[in-house]
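For this depiction, one protein chain was excluded, whereas all remaining protein chains were kept in their positions.
For reference, chains read A, B and C in written order, and residue numbers begin at 1 within each chain.
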Amino acid sequence: MIKAAVLGATGYAGIELVRLLSGHPEAEIKILGSKSFEGRKISEVYQNFNHILDIKCTELDLDEVAKCDVAFTALPHGASKSVIPQILERGVKVIDLSGDYRYDDASVYEKWYGEKHSSPELLKESVYGLPELHREKIKGARLIGNPGCYTTCSILGAFPLLKSGIGEHKNIIVDAKSGVTGAGRGLALQTHFCECTENTKAYKVAVHRHTSEIEQELSKAAGEDIMISFTPHLIPQKRGILATIYINLKKPCTQEEVLNVYREFYGGEFFVRVKETGALPETKHVAGSNFVDIGVVVDERLQRAVVVSALDNIVKGAAGQAVQNMNLMFGLDEATGLKNAGFYL
Amino acid sequence: MIKAAVLGATGYAGIELVRLLSGHPEAEIKILGSKSFEGRKISEVYQNFNHILDIKCTELDLDEVAKCDVAFTALPHGASKSVIPQILERGVKVIDLSGDYRYDDASVYEKWYGEKHSSPELLKESVYGLPELHREKIKGARLIGNPGCYTTCSILGAFPLLKSGIGEHKNIIVDAKSGVTGAGRGLALQTHFCECTENTKAYKVAVHRHTSEIEQELSKAAGEDIMISFTPHLIPQKRGILATIYINLKKPCTQEEVLNVYREFYGGEFFVRVKETGALPETKHVAGSNFVDIGVVVDERLQRAVVVSALDNIVKGAAGQAVQNMNLMFGLDEATGLKNAGFYL
Amino acid sequence: MIKAAVLGATGYAGIELVRLLSGHPEAEIKILGSKSFEGRKISEVYQNFNHILDIKCTELDLDEVAKCDVAFTALPHGASKSVIPQILERGVKVIDLSGDYRYDDASVYEKWYGEKHSSPELLKESVYGLPELHREKIKGARLIGNPGCYTTCSILGAFPLLKSGIGEHKNIIVDAKSGVTGAGRGLALQTHFCECTENTKAYKVAVHRHTSEIEQELSKAAGEDIMISFTPHLIPQKRGILATIYINLKKPCTQEEVLNVYREFYGGEFFVRVKETGALPETKHVAGSNFVDIGVVVDERLQRAVVVSALDNIVKGAAGQAVQNMNLMFGLDEATGLKNAGFYL
Partner (left out) sequence: MIKAAVLGATGYAGIELVRLLSGHPEAEIKILGSKSFEGRKISEVYQNFNHILDIKCTELDLDEVAKCDVAFTALPHGASKSVIPQILERGVKVIDLSGDYRYDDASVYEKWYGEKHSSPELLKESVYGLPELHREKIKGARLIGNPGCYTTCSILGAFPLLKSGIGEHKNIIVDAKSGVTGAGRGLALQTHFCECTENTKAYKVAVHRHTSEIEQELSKAAGEDIMISFTPHLIPQKRGILATIYINLKKPCTQEEVLNVYREFYGGEFFVRVKETGALPETKHVAGSNFVDIGVVVDERLQRAVVVSALDNIVKGAAGQAVQNMNLMFGLDEATGLKNAGFYL
């Protein structure tokens, strides 16, 4: 059994990790780290865990973490950065759900996060934890920068078209819609039920940090540095991201030609489901599961592909992907503990 | 492996059965019966099952069903009645999710359902599938009348107080609130999103069929025939029933005394969680899981207990309880395939 | 034109007052009091008011309030009590939306609110602002204790049956469901969108303050002190309260006999709509309007009436009723500015 610590266990990404790990046949939760709820049972904080998991939340104790095989850090960015080097020193692998270790280049981090990176040397070692793109590196890594929710959805949606050389590098638009769990459990007026229900809005237009993460990975596909428009929206549901991605085509292509690019690229992937012509992803199809669904419509009038991708922001966009990474790092079947169809209802 | 047929697989109770059975370590789905979607893959009808389950839906074929060990009938009442005798004849156990085989007495069925019962002799044999009350009978049964959603919630909430002799038999009020999955997938104006969201209403006041089912079981607790007020309400959420139950106390009791009645009655039950004083059930705590949560407040001013019970109407109120029954009928640990904390988010 | 001050204008009851008063043909908003948003335009705080109302929020200035004809105090209880005597001294009428001036007897207030009442002499003068019961007194009042949301719904639902002598005084149960605006705009985990959506729960069972207010008024109907069970629930919608009220009947009555009691009692009332047999209130029918809808089902099996009443908690349950009171106090047609059908959608 893999002994796991979840630090930041009582936030939404954290508790989703707890949900997934508590049903994982090869992992065992040893530590639930939580500042806010130190000393309280997780089954009091999230009462759905009563009769399932009764571990108490604790403040960070590095000696205890040292007894684990892996630590998931579901902490705010910055907080992750300050504790992770000490965990690694103790020989414990780390999967970090913050933005701190997702970048190849510290200067990009510093530009978009507005602060110095305190351990840029670790950035060289850390692996961007998107298994569909970096599987082999993940297997050997001791530090994973687990991708953001918007970014996983956007990158997986756009990558094949750029990699194949069919998609133009300019005028790429990613218009993304996210459920409210993406905003976390902290209290804020914008997540008050009465402010949030029956409301849709765009936010952080042109300045959202995930832009830089998407650009980093898509530039690898394109073979040159590219820039994109990324617009996040908040929609009145709990789970789910839907990204609508607009990419011009270098030459006229049919729907089938473009779909084939996706079918080939994701042929062997369990967690990526490419839709047949006529079907498109819906967030309901992926809620609660680790799948990413991708559909394509080629607008021949405009010589443009409209790619729609969907995932559950706290599963494939956070906790589920973290478990997928853990499976890879510990030599398990990648889908262990993640083979389910989600809720639908 | 238990070979299972799910008849009526594409309704909401049916698809929840499919969700639970597809993750069950000792069961295997062999048949998905569906009139409406005959010939189509379940993963097209419910696209969340893509990459998980690709069986095609079929029309009822009794010869095929005969190869299974158990058939779940998630059909409208009446439809169940007409097919079940033929399945039983073929030596296949049946767990029926309709109201057809829940009654001890055909005349009660006929009064509340307004039609003749075509196989009253089977009513004598069929077992009311509420494991917390009828576990031993369930183990040996070949036909289970799986309880209704409102009824499971109401009966488990009220039973201990009546059984213990503390609760009065008159003036029992069950005020129940249900999510919309309870109304099924059929199209109706009242389940149109725009009619349903931001709306709460009572319906079928004093005449809902589940009244008779609750009375049947609570009369066993009381030791005499009792009648109750049961009022169902539709609330704007998918999953969950919350029943608020008012029972006068025969003599002054403290909160702890009444809670102890529940603690003792449900002491060994995995799927019933009795809340401590100060905590009360919420539908969110049980969404997606097979748990029933029960909390009690004693109103000493009025010598009355207010019992609050909550469950997920399509899990413990339908599909989950059916799987629990299957586990018992096939000698498995009752919680096999059902040991999870639900979604919360 | 009636010059009006709204103190506490940026809470949910306050802003609903602003909405109603800004469309009122005989009233003019002069002051918007808000501590939190002092100095900011109301159209920045609630951007829906842009191009409609551009007044700035101000901190309380009694000299300015003195220039008004009426002040609405939509402040937390306690805060109301401390400022209202000073407003009255300046010759300004007050309609208080808190619980501070709703009681005939200071000791009841003190018992349920857990604090001393600082101006018990004003309680003698203040009028309970439920026009359907106290219209004449309201016309002459200078201080109105505007009823609570749950209480308006519950009292109007139960009053006729008790007043008529048909309803029993014992075993009255009020099971009420409220939308989330009732919890106000303040930040709390329980009103976080992700905690609130897809969730229903009971709270403050047997101890909610509105119990005492309901009992005060229903005791007048009954002609003796009565006690009731009152259970509030939080449901995942913004607006609306639905109260399901159980009252035993002293003798067997038909549905029509009981309905006639309601038809007669509310015969002349514009804002109370008694449903015909077969129809029942839904919160959607009253959302955004000042109506209370009441339906009745007589359960002849149990000799019990189930009364269902519904209103919009921030209109008839707060701001709308306050405007109705203002209309009466200033000699206007009671329905001025309130004659609309609400939103439905």
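Definition applied: a contact is a pair of C-beta atoms (placed from the backbone, for glycine too) under 8 Å apart; a residue touches a chain by one contact, two chains touch by 3 or more.
As the structure is a computational prediction, the values presented were derived from the model and not from experiment.
A.B. asks: For a quick check of understanding: of C:22, C:164, C:255 or C:277, which residue touches the chain that isn't displayed?
C.D. replies: C:22
A.B. asks: So which of A:134, A:238, A:273 or A:316 would be touching the chain we can't see?
C.D. replies: Answering carefully, the residue with contact to the hidden chain is A:238.
A.B. asks: Per the definition of touch given earlier, which of C:48, C:82 or C:107 contacts the omitted chain?
C.D. replies: From the options C:48, C:82 or C:107, the contact with the absent chain belongs to C:48.
A.B. asks: Which of these, A:98, A:216, A:283 or A:340, touches the one chain of the complex that we don't see?
C.D. replies: Missing-chain contact among the listed residues: A:283.
A.B. asks: Of the residues listed, A:177, A:273 or A:316, which one is in contact with the missing chain?
C.D. replies: Touches the omitted chain: A:177.
A.B. asks: If you put the missing chain back, which residues of subunit A would it touch?
C.D. replies: Given the touch definition above, subunit A has residues 171, 173, 175, 177, 179, 194-195, 197-203, 205-206, 227, 229, 231, 233, 235-240, 242, 244, 246, 248, 280-284, 287, 297-299, 301-302, 304, 306, 308, 345 touching the missing chain.
A.B. asks: Counting contacts across the full complex, list the positions on subunit C that touch the omitted chain.
C.D. replies: Residues of subunit C in touch with the missing chain: 12, 15-16, 19, 22-23, 46-53, 181, 198, 238-239, 270-271, 273, 279, 282, 284-289, 291, 293, 314, 339-345.
A.B. asks: Across the whole complex, list the residues on subunit B that are touched by the chain not included here.
C.D. replies: Residues of subunit B in touch with the missing chain: 12, 180-181, 185, 187-189, 191-194, 196-198, 236-238.
The rule is short, and it goes like this: only the chains that are shown with their structure count from here on.
A.B. asks: What is the chain whose Cα centre is as far as it gets from that of subunit C?
C.D. replies: A
A.B. asks: In angstrom, rounded to a whole number, how far apart do the mean CA points of subunit A and subunit B lie?
C.D. replies: Those two chain centres are 36 Å apart.
A.B. asks: Taking each chain's centre as the mean position of its Cα atoms, how many Å separate subunit B from subunit C?
C.D. replies: So the centre of subunit B lies 38 Å away from the centre of subunit C.
A.B. asks: Using the touch rule from the top of the page, what residues of subunit B touch 2 or more other chains?
C.D. replies: If we look for residues of subunit B contacting two or more partner chains, we find 198, 238-239, 282, 284, 287, 345.
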